[in-house]
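Omission of a single protein chain aside, the complex is shown with its protein chains in their original locations.
Chains here go by letter, A and B, matching the order in which they are written, and residues are numbered from 1 within each.
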Amino acid sequence: MHRRTLSLAAFSIFLTAFTGCGKSGGGGIVIGEFASLTGKEATFGISSHEGTLLAIETLNAAGGVLGKNIELLTEDNQSKAGETSNVVNKLISKDGAVAMLGEVASSRSLEAAPICQESGIPMVSPASTNPKVTEVGDYIFRVCFIDPFQGTVMANFVTKTLKANKVAVFTDVKSDYSKGLAKFFKEGFVKNGGQIVAELDFNGGDKDFKAQLTAIKGATPDAIFVPGYYTDVALIAIQAKQLGIAVPLCGGDGWESQTLLDIGKDAVEGHYFSTHYASDAASPAVTAFVAAYKKRFNGKVPDAMAALGYDSAMFLVDAIKRAGSKESKALRDALAASKDYEAVTGKISINAQRDAVKSAVILQVKDGKFKYLETVAP
Amino acid sequence: MSSPLSPATPTCAGAKRWLIAGIILAVVVSQFSAQFNRYHLGILVDIGINIILAVSLNLINGHTGQFSLGHAGFMAVGGYTAAKISLVASPMLPPALQPVIFLVALLAGGGLSAMTGLAVGVPSLRLRGDYLAIVTLGFGEIIRVVVQNMESVGAASGLKGIPKYTSLGWTFALAAITIYFVTALVNSTYGRGFIAVSDDEVAASSMGINPVRYKVTAFVTGAFFAGIAGGLYAHHKQFLSPTGFDFLKSIDIVVMVILGGMGRTAGVVVAAILLTLLPEVLRQFSEYRMIIYSLLIIVLMMARPQGLFTWKRKKGGAA
Partner (left out) sequence: MDWLLQQLINGLALGSIYALIALGYTMVYGVLRFINFAHADVLMLGAYAAYFIAPAVSTVLPLPSLTGTLIIVLLSAMICAGIGMLIEILAYRPLRQRPRLTVLITAIGVSLFIEFTCQHKAVFGADTKPFPQLLPVHDFHLAGLVIGSNDLVVVVTTLLLLVGLWFIVQRTKMGTAMRAVSYNQQAAALMGININRIISFTFGLGSALAAIAGILYALKAPGIDPLMGVQPGLRAFIAAVLGGIGNLPGAALGGLLLGLLETFAGGISGLSNYRDGIAFAILILILLFKPAGLLGKATVEKV
């Protein structure tokens, strides 16, 4: 008896889950987005999602695309492995998304990419910089530069501008992003004739870095490359300063966040990193975007993830417009043919590997702010 | 299922029923798999994998009364092993051999995982409840650290491009076999020992039952099936990263076992199904999911430590 009630209960949940309304939003164009809105990497996911949301709202206010409204359906993957495939499957099969936006973390984009590729749904990643992501197939695109480029940019910067010969590399072994960036930096820097004098590792989320920093100090480098995320980098900068390490720290786009400045305070002063755009740049597109974002999200200054989230949506819709259709093959071809698209984060051209060819900027922390130093063209 | 305290009758009949029903279900369902869309198909496979994980953990945590927090670690060992094998083997062999590669990969994954289970089990068996929990948790962490540093399986960036071999048929057939095996094992004359160890270790050993042997058997068997589940998972998601097998993944499985009732295979199967579906139904509340999970653990332990789906628990004497 009990067992029967039980199986009935289970069955009814089963049915609810499976027959749940396949709502096709009144003829609008459905775009799916998967993002890490909760969990460990929520800060990045939320930023990028806010950018995307702003873009879609702006477009809809201007009449949508192809005479239709754009419907953005966002699913949270909780920063968890294994969850992305479920939400992406849902967005495609149940909600009928014609294109997919996401994600910041390359590891989760890599989970979504095979599904989009097999279903023939074009996917545009805002900020996954690992080269492997677009290697999955010809339906996968991105609007950001890739790690080999970013690594080389910083390698050249360290060699030419900082005139450093000996560099220590301090990598987050837990993060594919950090390891990838470290690898390409090392290659570029060694090619420039530089010498890597120490290579040490930490685990993202560590709080004590003094052991590694003491070893780095002993190797007397001219600069230290730390391709980590801002929370770790801030603590590393503080502890490096305590240990009397006076050489500049350098890093990548993972540094960019107000939190770096809030935690690191004067310890992050004078350090350098490469990223996608500078919110203090003088371009009218950037100024307009920053103003709109601040207005929409209570005065928050958009970071690089927000700008890329915005660009990914704008870029995708531009391709829908050019394709004149939401049909997947036409849309894919339009995306692949994108050339010199004017985005907030710079001019985007899609190359044969479906990566964005675009410039990077180098920022320095100065007087408690990110200061624009230079733009490096690809 | 018969009560564990009834005299050792040949209760394999119950287990066989499970097996036959499961395999029929697997065959029938896989005939229709083309009808399902990818989303539903994906979730059905998730259900099957979770059933294997929960039932195999139930052998350790439920029937034998140990407490392992490292099931995700065994899953990782099996998943990475199986994935690596099919990644290497599938380009070299003709497509017709796909099922063979897959089977070999799964078995190898399960086998390596079982060996790991042996390596963890033997030293840990001197330990009781809470220590064992910490050791298995630590073991899961060590697995993660090792995988993270193994470039041959993609290290931190993960292993991509794993062929999609996992199908509904495979998953449910293996789930049925797992249920069959665990049920038959526990209900066999030999298997009474698991329950004896779980009920009272000292009394069991004074009755001539060697608790260590039973604990090791439970660990190794549980690890084997967790490894198989890992292999299915790898060929289902087609991408593995070390972060996917953390402590929280183990907790997910533990909650299934607790909810279903420790030592209750049928309950655990139902719990695995429910807990896979529930997050999908409640997707818009996903930010509360883990809070609800943790509350569920606390409330269950206070109100129904025997699990939600167990009504008759005849535990001998005053506990």
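Going forward, contacts are C-beta pairs under 8 Å (C-beta built on N, C-alpha and C of every residue); 3 or more make two chains touch, one makes a residue touch a chain.
As the structure is a prediction and not an experimental result, all values here were calculated from the model.
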With the full complex in mind, choose from A:66, A:162 or A:238 the residue touching the hidden chain. A:238
Could you tell which one of B:60, B:133, B:182 or B:234 touches the chain left off the display? B:133
The one of B:87, B:145, B:216 or B:281 in touch with the missing chain is B:145
Note that chain A touches the absent chain at residues 38-40, 42-43, 173, 198-203, 205-208, 210-212, 214-215, 218, 231, 234-235, 238-239, 242-244, 259, 262-263, 265
If you put the missing chain back, which residues of chain B would it touch? 65, 67, 69, 123-124, 126-131, 133-135, 137-139, 141-142, 144-146, 148-149, 202, 251, 254, 258, 287-288, 290-291, 293-298, 301-302, 305, 319
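The working rule: only the chains that are shown with their structure count from here on.
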Residues of chain B that touch chain A when the two form their complex: 37-40, 42-43, 46, 148-149, 155-158, 160-161, 164, 233, 237-241, 243-244, 248-249, 266, 270, 273-274, 277-278, 280-281, 283, 286-287, 289, 309, 311
Quick one: which bits of chain A touch chain B in the complex? Just the residue numbers, please. 2-3, 6-7, 10, 13-14, 16-18, 20, 37-38, 75-76, 78, 80-82, 85-87, 89-90, 92-94, 106-107, 110-111, 114-115, 119, 130, 132, 136, 173-176, 178-180
